[in-house]
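Of the protein chains in this complex, all but one are displayed in their positions.
The block that comes next holds subunit A.
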Amino acid sequence: MGSGSSVNPNYKYSLQKSENAFKAAVLIQRWYRRYVARLEMRRRCTWRIFQSIEYACEQDQIKLHNFFSYLMDHFTPSSSKERDFISRMFISGESFKEAELERYCDYESMEVPDSYTGPHLSFPLLPDHATALLEAFKQKQQLHARYVLNLLHETRKHLKQLPNISHVSTCYSEEVTVCGDLHGQLDDLFLIFYKNGLPSPSKSYVFNGDFVDRGKQSLEILIILFTFLLIYPKEVHLNRGNHEDHMVNLRYGFCVGLITMSVASLQNLTELPFFCSYRYGFAKEVMQKYKVHGKKILKMIQNVFCWLPLATLIDQKVLIIHGGVSDTTDLDMLEKIQRNKFISVLRGKKRKESNRNVEIQEVNGENAEADPAGNEALPSLPLQPRPAQAPSMANRLEFSRWVRQTVQEQIEWCRRLVDISESEDEEPTYSSMVSLTDLDAPCWTRQEEWKQILDILWSDPMPQEGCRENKVRGGGCYFGPDVTAKILEKYNLQFLIRSHECKQEGYEFCHNRKVLTIFSASNYYEIGSNRGAYVKLGPDLVPHFVQYQANKTAHTLTMTQRISRVEESAFRALREKLFAHTSALISAFKAYDKDNTGRITLSNWATAVESVLHLGLPWRMLRPQLVRTTEDGMLEYKSWLDDLAMEQRSQERIQSSLLEVIYRNRSNLETIFRIIDRDHSGLISFEEFHQTWKLFSSHMNIELTDDGINDLVRSIDFNKDGNIDFNEFLEAFRLVKQTQ
C-alpha cells in the first residue's frame, strides 16, 4: 500500500463532498424551519385578526344605542306614515300565549301531497325515522312542513318535562360524547356521527348549544337533534346556547330588548359580514326553505328554544354549560327558575305597570298584566301597525313621549346592566319582580334569574383572576381561574365543559385544565381555519378527544395553501375596517406628518393605525400584507388609502365620506333594515329605505340630499317593483379583492 504523506485524493474528495452535503442539508433545514416559523406567525396573526374583529363590537353597540337615543330626542313624526314607520321600529311582534301558539302553529290540517318524496314521520318516532332523515338530508331533501311542525310540537312537549339541569350517568351508558357549537354546519354533524356512531342506548350524547346560525343547515341540524332526542330521551341531552335565542336568530328586535339585543346580536353580526355569506341567519334560512309555513315554524322554534335545558351534569362531577360561569352562579337557583320564561335572554323585562298603564289602556284597552303562560317582556300588542295602536295619533308630542319613555326605560335598565349608567337614581322599576303567577316561589328577582341564565350562556374564561363584565359580547362575564375553582369546590365538581368560543384545534383547556372548551364547527371562519372536535368521557371522567375537519378540500391543501386562504379572508376584513376609518386615519397620519410631506415612517403608521382601530393587533407583523410599496422606509399614506378604496366595487358616484359611513356602520344598518322588514322577506320598500337613510344620515351628520339617496339607490340594481333587497345593498358595499 503505497500512500504518501498526503491523504488519498479520492478520499479527500468524497470527504469534501459529504461535508458539502452536510452543510447543504443544514442550510436547507435552516431555511425551511424559518419558513415554517413564519407560517406559524402568520397563522396566529390571522387568528388574532378574526377574533379581534369578531369580538370588537363595542363601538357598534354604543353607536346603535346612540342612534336610538338620538331618534328619541330628535324625531317627531310628522306624518302618519312616519309614525307607522317609527312605531314599527319600536313595537314588538306578537307574543303568544300557549293556546294561541297551538292554534297558530297547527299542523294537523296540513296535507302532505303525493308528490312529496321526502321522509314521512309518524309519532312516536323510531330509529328508522332518524336514519331516513339522515339519508334524506344527505340527498339535500327537505322535510315537509307538517312533519317539521309536528316534530317541534312533540319536542316541546318532551322538553317541558325536563329539569333545567340534566343529569347523566356514565354507569348507565358507559361513555358520554360531548359536542360543542355546530352553527348550522350539517357536514360536521354527519362527520361526528360517522366517526363516533349514532346516538343509541349504548351511546350517549350531550350537545352543548349553538346548533343554529351562520351555517346554512341550522334547521336540518335541529330536526336531527330533536328526532334523536325523542327517540332516545335517556341518552340524548341538549343544552341551550346563546344562539338558541329568538332575538339572536332574527337579528332584530323590539324596543324592549333593543339595546341589549343589539349589543349581543351585533357581535353575531360583526362575525359574519367579513367572513362568510352573511345572509344565513337562522330565521332567514327557515323563511327561505319554507316560504308558506316559515313563520309558524319559526314561532314554534322560538318556543322550543326557551324550553331547552340550561346545563348538564355528568356523574355529579362534570358541569356542562354553553358559555361559562360567573362569581354569582348559583346552581340551586338555576335548577329552580322557570327557564321557559326567558324566551330570549336578550329581551328586557316587564316594565313597571304604573308607567305603562295609561298608554296601554289607550292602546288596546286590554289589561296588559302578566299573562299566566308566563310569556315575558312585552304586553301583547297587535301585530299590524294600525292607527289605533300608537297613542293618540293626533298628538305627536304624546306619541314621541310614549316612544321616548318606553325606550328610555329599557336603555336605562340595559345601561345599568352593562355598567355604562348615566342615571343617578336607581329606578325601583324591577324591584318587585316576583312572578305574579307563582307567589310561593322563592323571591329572587327576575333580574337575578335573568343574570344567572345570561352568565351561563354568554360568559368566557380569561387567564387573569377575578370576574368582570363581558363588554365585548354585551352579556355574561369574563371569569378567571379563581371563579372556576370556587364553583368546582362549592358543588364538588371536577371540571367544567363549555363551548361558545372557536378554538383552532377544536378544543382547548384553560384554568389549569379545569375548564375545557369544546367546539364542533370546523372551518368556522373559513375553509382551513380550524378543526372541530368532540370529547368522550367514560366512568373515569378522563377526556378523550377526536378532531376532524369537514371539508375535503382542506385535506388536499398544503399547510401553506390553507394558511394563505384563511389569511386572505382575514386581511380582506382588515382592509375593509381600515377603509371604513379613512378619515380618522388621515388625521392620525397627519399628526405625524407636520411638514405635510404626505409620508410617514412605518413605525408611526403602526402606532397611528392602532390608535384609530383599537384592535390590539400586531401591526408591525401584519404590515407586509397591508402595505405593499414603500420608499426608503416611508409610506405615502394618501395613496395607500386610495388603494384601499379602489378595492371596492364601482361606487364612483357615491361620495367617499358617505361610503365610509356605510362601511363603518354596515352592521348597524343591517339591524335597522331588519327591524323594518317584519315579514323577514329581505325586502323593504323604497320609501322605507329612504326614511331609514334620512334618519340615519341626519344622526350621523352627513349631508345627504334626496339626489344623494337616489344615487345610492341607482348604484345598485334594485328590483323594479319598488322594493329593495337590502342584502344586495349591503353586499354592494363589501370590499372585493382587487383583480390584478
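Methods note: contacts are C-beta pairs under 8 Å (C-beta built on N, C-alpha and C of every residue); 3 or more make two chains touch, one makes a residue touch a chain; residues count from 1.
We take it that contacts and distances are computed from a predicted model.
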Absent chain per UniProt: "holo-[acyl-carrier-protein] synthase", "Dynein regulatory complex protein 8", "Mediator of RNA polymerase II transcription subunit 18" or "Ribosomal RNA-processing protein 40"? "Dynein regulatory complex protein 8"
Across A:290, A:548, A:619 or A:673, the one contacting the chain not displayed is A:619
Considering the whole complex, which of A:564, A:583, A:698 or A:723 touches the chain not shown? A:564
Which residue numbers on subunit A touch the omitted chain? 20-38, 40-41, 44-45, 48, 463-464, 558-560, 564, 591-592, 594, 601-604, 606, 618-621, 623-625, 633
